[in-house]
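A single protein chain has been removed from this complex, and every other one stays in its place.
For reference, chains read A and B in written order, and residue numbers begin at 1 within each chain.
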Amino acid sequence: MASLFTGFMTDTWVAATMVAVVAGVVGFFVVLRGSSFVAHAIPHGSFGGAAGAALLVGVDGTILGISGTIAGLFVFAVAGALGIGWLGRRGRHDVATALSLVMMLGLGFLFLSWSGQYADALYSLLFGEVFGIPASDLLPMAVLGLLCVVGIASLFRPLMLSSVLPEVGEARGVRAGWVETGFLMVVALATTMTVPVVGVLLMFSLMLGPAAASRSVTSNPRAALAMSVGIAVLTVWIGIVLSYASNWPLGFFVGVSGAVWFVAGRAWAWRRRIRGVPLAA
Amino acid sequence: MGAVSAIFAAGFFQNGSVHAALLAGAVAALVTGAVGTFTVLRGQSFAGHATGEVAATGGSAAMLGGLNPLWGYLGIAVIVAGAIEALGVQRPRARDLATGLVLGAGLGIAGLLLYLDTTGTSTSGAAVTVLFGSLFAVTRSALPGMVALGGVSLALVVLTYRLQLLTALSPDLAAARGVPVRLVSLAYLLSLAVAVSLAAETVGAVLATALLIGPPATALRLTKRPGLAVLGSGLIGVAAAWAGTVLAYDSYYWPPAGRSWPPSFLIVAVVFGLYLGSGAVQRVRGRRRAPLAPGAVPAATA
Partner (left out) sequence: MSALVPSDGAATLDGEAPATLEVSGVTVSVSGREVLRDVSFRLAPGQLTALIGSNGAGKTTLFRVILGLQAPTAGTILVDGHPRARRNPMIGYVPQRVFLDPDMPLRARDVVSLGLDGHRLGLGLRRHADQRRRVEEMLGAVDALRFADSRVGNLSGGEQQRVLIAHALVSRPRLLILDEPLANLDLRAEREVVDLLGRITRDQGISVLISAHDMNPLLPVMHRLVYLARGRAATGTVEEVVRPEVLSDLYGQHVDVLRVHDRILVVAGADERLPAGLRHAGSAAGAAPHTERWEP
């Protein structure tokens, strides 16, 4: 196991930890606002951007000095966030999300079929490739991650207010539409940096599972946020070790652990209830 | 004749795999459109999408065992739809969360299976076929099974049509009127599982959502009558599937030349375009009916 902590594995640990922190922070609000579908759709759809970039500059190419994959993910994630926001104001939100999602995925499939580079590149995009993160990707990832955390930290109270009491928020100048758009942009940024590591299919699992578990344990919103980050980091660390040992994709461990955390949280809350112990402050 | 040959490229009607594709696409789109109307009315787009996507697990398992993926899709779709219903969460936020986590676990397993599939047998196209479908690869031998399954699903929906409608609008109201709500939901979920499996077979597990949500959402914008919406949504779906197939056949001559565009993408693009178009129609109609100043409409909470 010594080689788990040497050479390129250091980059893996750093990248995965950054990803987990961002997923935990953003996931807290995804769960609070009931945006599970959006959190699934934006990363998922962003796959189209990566496929498009692969078509334009090749799988390992760069655009303006940035990895093509990251640039492509960014463009599609932001476009998806804006599209969902725009369509969602004009029709049903879940329908808007579903259709934006399939449209972006369909484009991704089109690009893939043009470039003819199916299997391997696609597979690592869908399910993540934690052991192949190039060292040059770490800096853009760190910058994007920092933006996400700063974004959530500055929007924390308006997001809380508009999630809990939207009418009061409106009356006090917190416009629900703007808060929603800002939040979708943060999800888009988080997507861009996390997808290369965890994959488009399972990014949202890392957002939902830890946040769902943490709110079964504590009622203090700031403590729940911190705990959600902690659980996400733990999930990714365990996933790396298991993935390294078994050679199975990291996405498998992340996806399954999401459900495990959720069930564990429910069990905890249930045990509390039958014992009559009030939730910790 | 000139116009016809401009749309239908030479050999379109003689090609066997085109026949199979047209028939498979029509069956899938008709059933999915009809069932999807209730998915949209129930506000369960995410659950419908999740069912299709996790069905990819079954599809890849079936491919691993050398079976037609359709049976794999169906088996898993039934299990997933049942699991989401069994969790029995009614609050929308909590239901979406439970759906998301079931979906995550299913996809994780799908990833593992695909991984074992590709490393074990080096069938590298498996992931692509399962996730995005390959309409022109649907074989004639699969068609009778598809038609039969589609017929059963459609019959379930038509027979329970009024119960489905009432339950979708208000489960409490339905229960108060003596409707066996759980049984009705079970019938809905079974037909959903079948519909999604058929759609997965044609446009792929990931894009099945397009046929499930797009045509119903379009139809519901164009008509207020639910019966008409079910019928219209089926027909819109069939139209989109056929238009996509025709375009895909034509696309052999489109840039970047040398390879046809995938029918899955073209079907999704047509569905999306129709949805946007219906929004425009709705806005024009709305403007004609009541001249509203923008911002004059109070929020829904009023």
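The criterion applied here is as follows: a contact is a pair of C-beta atoms (placed from the backbone, for glycine too) under 8 Å apart; a residue touches a chain by one contact, two chains touch by 3 or more.
Keep in mind that what you see is a predicted model, and the values were worked out from it rather than measured.
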(message) Counting the whole assembly, list the visible chains that the omitted chain makes contact with.
(response) A, B
(message) For a quick check of understanding: of A:W13, A:F131 or A:F156, which residue touches the chain that isn't displayed?
(response) A:F156
(message) In the whole complex, not just what's shown, which of A:I70, A:I84, A:A98 or A:V174 touches the removed chain?
(response) A:V174
(request) Extract the touching residues of chain B with respect to the undisplayed chain. (result) 91, 93-94, 290-292, 295-302
(message) To test your reading of the contact rule: which positions on chain A touch the chain that is missing from view?
(response) 32, 153-158, 160-161, 163-165, 167-174, 214-215, 218-224, 278-279, 281
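Everything that follows uses one rule, which is that only the chains that are shown with their structure count from here on.
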(message) From the mean C-alpha coordinate of chain A to that of chain B, what's the distance rounded to whole Å?
(response) 25
(message) With touch defined as at the start, can you tell me which chain B residues reach chain A in the complex?
(response) 40, 43-46, 48-49, 92-94, 96-112, 114-115, 118, 124-125, 127-128, 131-132, 204, 206-207, 209-210, 212-214, 217, 221, 256, 259, 261-262, 264-265, 268-269, 271-272, 275, 279, 299, 301
(message) Looking at the complex, which residues from chain A come into contact with chain B?
(response) 31, 33-34, 36-37, 39-40, 44, 90-92, 94-95, 97-99, 101-103, 105-107, 109-110, 112-114, 116, 118-120, 122-123, 126-127, 166-167, 170, 199, 201-202, 204-205, 208-209, 212, 248-249, 251-256, 258-259, 262
